[in-house]
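One structure is given below, encoded as structure tokens.
Note that one protein chain is taken out, while the other chains of the complex remain in position.
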């Protein structure tokens, strides 16, 4: 499906927020936590599409928050306004929205992107939503204003430039005994640490994996994660969101 | 050597005139008929540089007239203003400028590009310069105004939309008995036909070849032309301009 | 009017464009993107006698104009295929071809015996060229004897069309193709992936869990086209060409080199609609060149 770049907003040195709209037709329905596969124009060293989580979507707009990680994502970050991108979507399962009580949504780095839409959806359903956003430094915290408009925001920065100083896993909000659900997206060590805490406390917990993938459609079988129930399964179709009970870590 | 794109002027549907300036330092001395090798940014299907003839050069500017022939040249034609191109130059031998009497400079299509600078150089040396420019149709004749500022211009179009109707080889200016020298650049059949006429009339004649090349430096030995005196020689270093007496056609 | 149909042994395909095994799942994964009935055939994921978990993650690395994979034939086994997947795909209006793999000759034969009862399996593709498994796989495909032993055993267990998929990791692929033909193959398909490797230089570790993997994508196309041309000049059975086909033009290139039909693989990952676009391109190409049947296109390169 072809999308036109309506706006490309730089966010810090390493991120771009791409606001896209379908060239024709309507946006398909999107669930929080789903992702897209974007063809990368004009990058000589990029052959495959790049999977990017959906930051926000409605019936006529799609937002992608892209981190400049290599040549492919750098080329996406430089997509000129009015240019056209080929986007395959929506892909993957998305986060559970059938949540009751208090939900803590924990994001690290660009992993905060899919939580914005999830928080907004959960809050609309009457869930008590708390965001816990971690980054190296204040400048790496993206879309703070939008998160704050959606729900209560807790911040942890490694250098202490904003909020709690330290990793998200040491933030006091984790001791909130009302938490019934955790959704987490970020670097693997962070997700593993959060999963360990959730397990210990008996809190239902979902994590969103970022395994390298080729097709995004369940055909190439490259992005597999080893699960307790079915062994290797595709992160692109069985995930990217997994309940930690399925995972071997 | 890095050049900045100062201007990218569309010329018809299929051509762009790129006006470049060195990012730092001065332009090297350039002879009419020499060429450059340009790295093609942002084209997935292009691996090698593209050889482009020099349209005009002075101490601080370089003009390249690029025809949109494939993905590589299309990407060059779309080079944004202020972007930087890596250019290796000047390459090749160039046209003889040691000419006396009346010179007829015959160009077809984008092959007219290097003749502009040659005509200007010869005219400055007191040579009686005539341009004979051929194209399918009026719209494909490029830089006519500049040619007219330089010397007398004769035109042949296949559809008769401007000047003589027919191929350049049927243009009456070829019957001018004062012609002592011909320089020709254009499609191979045109150059071969011009060479045949020059041979028959005993006129000194140079042609500029466009053999496919990889390096442009005489290293890869891919762009060879079979010569009477030395067998296969590199067009990039022994040419691109050859006196027809060296060629086997 | 152009006739796009092609014949592979006794099997007729409505057009020469198939999907390569392991790149198109069981077809269902692509049903949202294309009308599967517009394909000449679907070659489903490599199927083995017993379920296989495949290799550990990471299994993929992007390379210049290509990718390495080390999936290692992950599949749920032929029984699961027959009971659970076949019923869902048997009525697709295209040819369903099963790619058959094994660690031993008995494995290959066992898979074929189970498939024999599935009427809508139009053909099998015998995979003697998977570079990502420890036993069997490519080892059968790198010698004439290995090839002959698998193909002749399978020939006894399978009476419908048999295509033998060859590995390019050999000195002379025409020898292996002739061995497959002599042992009863109705067609050969080539090439499978090239054994390759990539290293993460900052971590100083291989990019794949298995160190080496199979290289596919546009990067290998010139080598695959050359091999198809050589094999088409060496055997009488039809050649199915694959290896880096990214679009219709590339499909025509393989057919001009001598392929009767083609498979599109890795390109499905980049454009899920590439197969149908290739069918359209081929039809248009034939019209533009005044070619009325695919048979005229096969091997039409002028030398």
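The chains carry the letters A, B and C, assigned in the order they are written, with residues numbered from 1 in each.
Here is the rule we go by: contacts are C-beta pairs under 8 Å (C-beta built on N, C-alpha and C of every residue); 3 or more make two chains touch, one makes a residue touch a chain.
All of these numbers come straight from a predicted model, not from anything done at the bench.
Q: Counting the whole assembly, list the visible chains that the omitted chain makes contact with.
A: B, C
Q: With respect to the chain omitted from the figure, which of B:4, B:21 or B:48 is a touching residue?
A: B:48
Q: Per the definition of touch given earlier, which of B:99, B:151, B:185 or B:223 contacts the omitted chain?
A: Considering the complete complex, B:223 is the one touching the chain left out.
Q: Out of C:215, C:231, C:262 or C:276, which is the one that touches the chain we can't see?
A: For the chain that is not drawn, the touching residue is C:215.
Q: Where the complex has a chain not shown, which of C:105, C:157, C:182 or C:198 is the residue touching it?
A: Only one listed residue reaches the unshown chain, and that is C:198.
Q: On subunit B, where is the contact patch with the chain that was removed from view?
A: Touching the chain left out of view, subunit B contributes residues 39, 45-49, 86, 88, 211-226, 231-232, 237.
Q: Could you please point out the subunit C residues that touch the chain left off the display?
A: Output for subunit C: 63-66, 68, 142, 169-172, 194-199, 201, 204-206, 211-212, 215, 217-223, 225-226, 229, 244, 246, 249, 252-253, 256-257, 285, 289, 300-303.
Please note the rule applied: only the chains that are shown with their structure count from here on.
Q: Just to be sure I understand the contacts, which chains border both subunit B and subunit A?
A: Neighbours common to subunit A and subunit B are absent.
Q: Give the chain pair that accounts for the most C-beta pairs in contact.
A: Highest contact count belongs to chains A-C.
Q: I'd like to verify one number: the distance from the centre of subunit A to the centre of subunit B, where each centre is the average of its C-alpha atoms, in whole angstrom.
A: 54
Q: Any idea how many Å lie between the Cα centroids of subunit A and subunit C?
A: The separation of the two C-alpha centroids amounts to 36 Å.
Q: Hunt down the residues of subunit A that sit against at least two other chains at once, touch-wise.
A: 46
Q: Spell out, as numbers or ranges, the residues of subunit C touching 2 or more other chains.
A: Within subunit C, the residues that touch at least two other chains are 65.
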